[in-house]
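With one protein chain removed, the remaining protein chains of the complex are shown where they sit.
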Amino acid sequence: MHRVLAVAALVLATLPAFADFKIAFIDPLSGGAASAGLSAQKHMAFFTDQINAHGGLNGEKITVLSYDNKVSPQESLIVLKKAIDEGAKIVVQGNGSSVAHAITDAVLKHNERNPGKEVLFFNYAAIDPALTNEKCNFWHFRFDADVDMKMQALTDDIAKNKAIRKVYLINQDYSFGKAVAAAATKMLKEKRPDIQIVGDELHPLQKVQDFSPYIAKIKASGADTVITGNWSNDMLLLFKAGHDAGLNVNWYTYYGGGLGSVPAIGKDGVGHLKQATEHHKNVMPTLLPEEEAFHKRFSDKADELYYWRLRNMFHLLEAAAKKAGSNDPVKIAKALEGMKMDTPLGPMQMRADNHQLLQPIFVSTLSDKAKYDVEGSGLGFVTDVKLDADKTALPTTCKMTRP
Amino acid sequence: MRAARGANAWIAGAVLLAVLPWIPGLQSDSARSLLSQMGIAAVFALSYHLLLGQTGLLSFGHSVFFGLGGYGAIHVLRMVNGGLPIPLPLVPLAGAIAGLFFGVVFGTFTTRRAGTVFALITLGVGELVHAASLMFPSFFGGEEGVTASRTKTPHLLGLDFGSQVQVYYIIALWLLVAALAIHHFLRTPAGRLCNAVRDNPERVEFIGYDPQRIRFIAVAFAGAIAGLAGGLHAINYEIVASEALSAARSGAVLLMVYVGGVSHPIGAIVGAVAITWLQVSLSDYTNAWMLYLGLLFMGIVLVAPQGLVGVALAHLQARRAHALGRIARAYAMAALPVMVATLGAIALIEIAYRRSTQPEAGAVLRLFGLSLDTATPWPWLGAAAMVAAGGWLARNAWRRIDAAWADAGAARG
Partner (left out) sequence: MDIAIFSLLNGAVYGLMLFMLSSGLTLIFSMMGVLNFAHASVFMLGAYFSWQLSRWMGFWPALVAAPLLCGLAGAGIERFGLRRLHRVGHVAEILFTFGLSYVIAELVIMAWGRNPIENRVPGVIDFPAFTLMGTSYPFYKVLMTGISVAMFAFLYAAFKRTRLGLIIQAALTHPQTVSALGHDVPRLFVLVFAIGSALAGLAGVIGGFALLTEPNMAAALGPIVFVVVVVGGLGSIPGAFVGSMLIGILQTFAVAIDYSLLDLFRVAGHAVDRSSPLYEVYAVKVAQAAPILPYLLLVLVLIVRPRGLMGTRET
């Protein structure tokens, strides 16, 4: 009986779907990193609806298929198979460089084995530099500045501050965290050899519930500054433990403005918490129209247009599809590489040599006098330095084979 | 005569496996992926059945053998990519060997006691290995896991093993081998002693055998078969990551074997197929699939602890005792109230999930062809009424079912 039901369901599941352009979204929708994935999911819905309102991609409406990968590379490949089987032409992922490594490998293998059924991999947040250097491939496009590019901006800011003498590095124990630690060590040595690195800690990813032992170590080291790439729960729990222990240091972060982190650090972060991002709410004197529209649609105070890079990604996708005149992934990819576009924050360009997007980077500090605050906390980020897109580029070792 | 019937069953099974990917409706890549997944789960479930169903050992850490076998196989596959001349169909054997090795290593200290102590120690070992896997990146690959390619291998008869259907046949072949191996093992004295240890370990000691030795053999053999499943997993996905060692995977195989039916090997296969299908396909229809799975499990434990296969066998026995008629009539009486209550419960769950986890999808929920506006109280009240009414009426009908089964038992006895 069960086999009959199973077969019947299988038959139903394989009926052809309507001809529309399917994009698969693979990110954590449950577990420790869910807040990041769920937020991005809302962005996906928002921007695809925008494109569909202008008629879609070359007339085809975009449908987003969402899959929960729980930041597991294995789970991601399982759902990647499913997504490709269900007709997805582009796979979007970001949270977890570990996952991105698995997906970029798997997409390359799939495309080699199935000519004519290629898929593209749009990476919006996995910023291990290896993905656009030694592990680059033609099908992968990255829409966020990589670890080295952001560290360049952060260490330039540190170099200007003569009061910083002892720096503590704490990161998650995987490719991304290790890349942050390596970049910080190298660039600090180049720019400020007098700065002493008093700690280089790697902790398990998304597993630590209580960071107070790590905060105790930071205190014991006498550090005045902490550099960390932690994101999601790891960032806000670190801040929480720091607040509990009364830790008073400068924080140089990648994701210090992520969901829940600013409320966790509270007033302790004013003047001390810095981040390097492509956007924050106060980059322009007034909110951008897309931010207003996003707020209107998603009205929870925790819902903010945080992933400006997804906006850039979808604008570029729409333009590339138009330029290619077709929705064939290979043609879109060829149109996308090298593409330049203007944005309200400045010009951006998709590099043709390694498929890394160049867009403006802002180094900003938390302030209690900002016009727009984060998650109703009364605190917001204020720009210290703006780096134009072309100034953010770094050399690459990528050698990709093109179809 | 009986031997011939037994052999016929095996041949029929082999033919079924061979023909399955060509049945209309199952010819798409996604269907064949699903069949491959079911095959891997079936091998894993058979190995767990050997432990729980045949030797009475409840283990909460069985995924260590699956995972370590998978890692062993993927490292061998990497060596094959580097030039080692082993064809792909033999790579899962490396997983089996790794599983056997670790079965022996862990078996030396986990099998000293059975029962609850064994369950706890396997829980500890499972968590230990899972946590330790992130500490040794050269073998376990860290968070990224270990990848390899299944096409950069010696090609056999022109096959490069890139396509899903070719991998499916490798899996189906090993499933047959594993099933045959377990079948024959259970007919050896060692296999019989496993059953004896399950039923009465003290008596086994009295007849001169050491229950710990026998448990050790069971763990080692089950480890080998689980490692084989891990190896199949490695060639199917071309990646093994620390998730393969997780407690969730150990829980999943326990669920499969229990739902299918602990006492019969067929139960392991039925459970594997059913739960894999639910895990893969149910998530397409509803966000609440994990809840349904949990409720299904609790339901089986409470109402049908002998599992799906056990329930089917009980019905067959009732038919032989000519008591099925009364039971069927009792079912018919219960069918409508139970269906009403179930649909009401599903509606309540789906509405609640929509409100709490997908607010941006809007308030209007499409369920069973109806559009429900979850912002108003009417769908809630309607669903609750269905559950209450259906539940109340089902209580009466349930008593009839109980009575009918009691009669069937009396008629048989």
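Labels for the chains are A and B, by order of writing; each one numbers its residues from 1.
In this section, contacts are C-beta pairs under 8 Å (C-beta built on N, C-alpha and C of every residue); 3 or more make two chains touch, one makes a residue touch a chain.
Note that the structure is predicted; figures quoted are calculated from it, not measured.
A.B. asks: One chain isn't shown here. Among B:Leu84, B:Leu156, B:Leu295 or B:Val364, which residue touches it?
C.D. replies: Considering all chains, including the one not shown, the answer is B:Leu295.
A.B. asks: Given the contact definition stated above, which residue among A:Lys217, A:His295, A:Lys323 or A:Lys386 touches the chain not shown here?
C.D. replies: Among A:Lys217, A:His295, A:Lys323 or A:Lys386, only A:Lys217 touches the chain that is not shown.
A.B. asks: Identify the residue among B:Leu84, B:Val105 or B:Ala131 that touches the chain left out of the display.
C.D. replies: Touches the omitted chain: B:Ala131.
A.B. asks: With the full complex in mind, choose from B:Gly251, B:Gly382 or B:Gly409 the residue touching the hidden chain.
C.D. replies: Going through B:Gly251, B:Gly382 or B:Gly409 one by one, B:Gly251 is the residue touching the chain not shown.
A.B. asks: For subunit A, which residues touch the unseen chain?
C.D. replies: Touching the chain left out of view, subunit A contributes residues 29-32, 34-35, 38, 173, 201-202, 204, 207, 209-210, 212-214, 216-217, 219-220, 233, 236-237, 244-247, 259-260, 263, 302.
A.B. asks: Since one chain isn't shown, list which residues of subunit B touch it in the complete complex.
C.D. replies: Touching the chain left out of view, subunit B contributes residues 58, 109, 112-113, 115-117, 119-121, 123-125, 127-128, 131-132, 135-138, 247, 251, 254-255, 258, 288, 290-291, 293-295, 297-298, 301-302, 305, 349, 352-353, 356-357.
In this text, only the chains that are shown with their structure count from here on.
A.B. asks: Help me check something: in the complex, which residues belonging to subunit B touch subunit A?
C.D. replies: 23-26, 28-31, 33-34, 134, 142-145, 147, 149, 151, 162-163, 237-241, 243-244, 270, 273-274, 277, 280-281, 284, 308, 359-360
A.B. asks: Going by the contact rule at the top, pick out the subunit A residues touching subunit B in the complex.
C.D. replies: Going through subunit A, the ones touching subunit B are 2-3, 6-7, 9-11, 13-14, 42, 45, 72-75, 77-78, 81-82, 84-86, 96, 98, 101-102, 105-106, 109, 113, 173-175, 204-205, 297-298, 300.
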